[in-house]
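Apart from one protein chain that is not included, each protein chain of the complex appears where it belongs.
This part shows chain A:
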Amino acid sequence: MNPVRMQFVREKVLEITREEHGEEAVKGGNPLQGLDILDVGCGGGLLSESLARLGAHTVGIDASESNIAIASSHASADPRLSADSSRPSSKGSLVYRHISAEEILKEQKRFDVVCSMEVLEHVDNPAGFISSCAELLKPGGHLFLSTIARTPLSYVLTILVAEHILRKVTPGTHTHSKYINPSELISFFSKYRSPSDEEGMSWITRTYEHGLPMRTEAEVRGMVYIPWKGQWMLTPRGASGWGTTHCNYLFWVRKP
């Protein structure tokens, strides 16, 4: 799943950067170069590593100490991710910290991009968690979330099949009632105002028919597994067909 998540992050940041600063702003088609990125709930660190390889100053945080240990050990095999790399082209960096989103918010540092992939469905207070992620952004920053929609399809695929039939995931890992739908995220950010800036704009100012937001404010893309390719694919933009955002999906929103 990681390549398609990276594809979405990279392409969305690239699209916005090009629109605002022109073609020349993005050197070598790599928009993440030099950005400060926070990966919340980094787990084993797959996404953090990829972000760092693309030149981002990446901080991976996780509430679980053992996950941070696993992620650090994995990255230490890779000379490109270690701090003392002599590689000239590697301008990125990677730091892991055992800290929660809520705790790191108390520090001063803010980020150009905050990612939190496959975390939302595990947290008890999603609204509070999403606000913490949102507040960790600099103005104009990008928030990327990925999670599972609360649909009959997601129940079958993630709970019935993955937990109870295949036993790939420990039963109890997922709670279907915790799943959040794309429309709920859109409506959350339509009303959302930063606590620091109560008078400010909401993050999503308008939506079109079918509740789709403006391409420059927010976007939802489904992730589907194509068994014969053995790969995950992004569903096309604006696609609302059955299955496209009915299970795993990515969400992007921009801080005004």
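Heads up, the rule we're going with is that a contact is a pair of C-beta atoms (placed from the backbone, for glycine too) under 8 Å apart; a residue touches a chain by one contact, two chains touch by 3 or more; residues count from 1.
Keep in mind that, in the parts below, contacts and distances are computed from a predicted model.
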Identity of the absent chain, which is to be given by its UniProt protein name, from "Vacuolar fusion protein MON1", "GTPase-activating protein GYP1", "RING-type E3 ubiquitin transferase" or "Ubiquinone biosynthesis monooxygenase COQ6, mitochondrial": "Ubiquinone biosynthesis monooxygenase COQ6, mitochondrial"
Looking at A:Pro3, A:Gly140, A:Pro171 or A:Gly200, which residue reaches the missing chain? A:Pro3
Where the missing chain touches chain A, by residue: 2-3, 6-7, 10, 28-29, 32, 49-54, 73-74, 77-80, 87, 89-90, 229-231
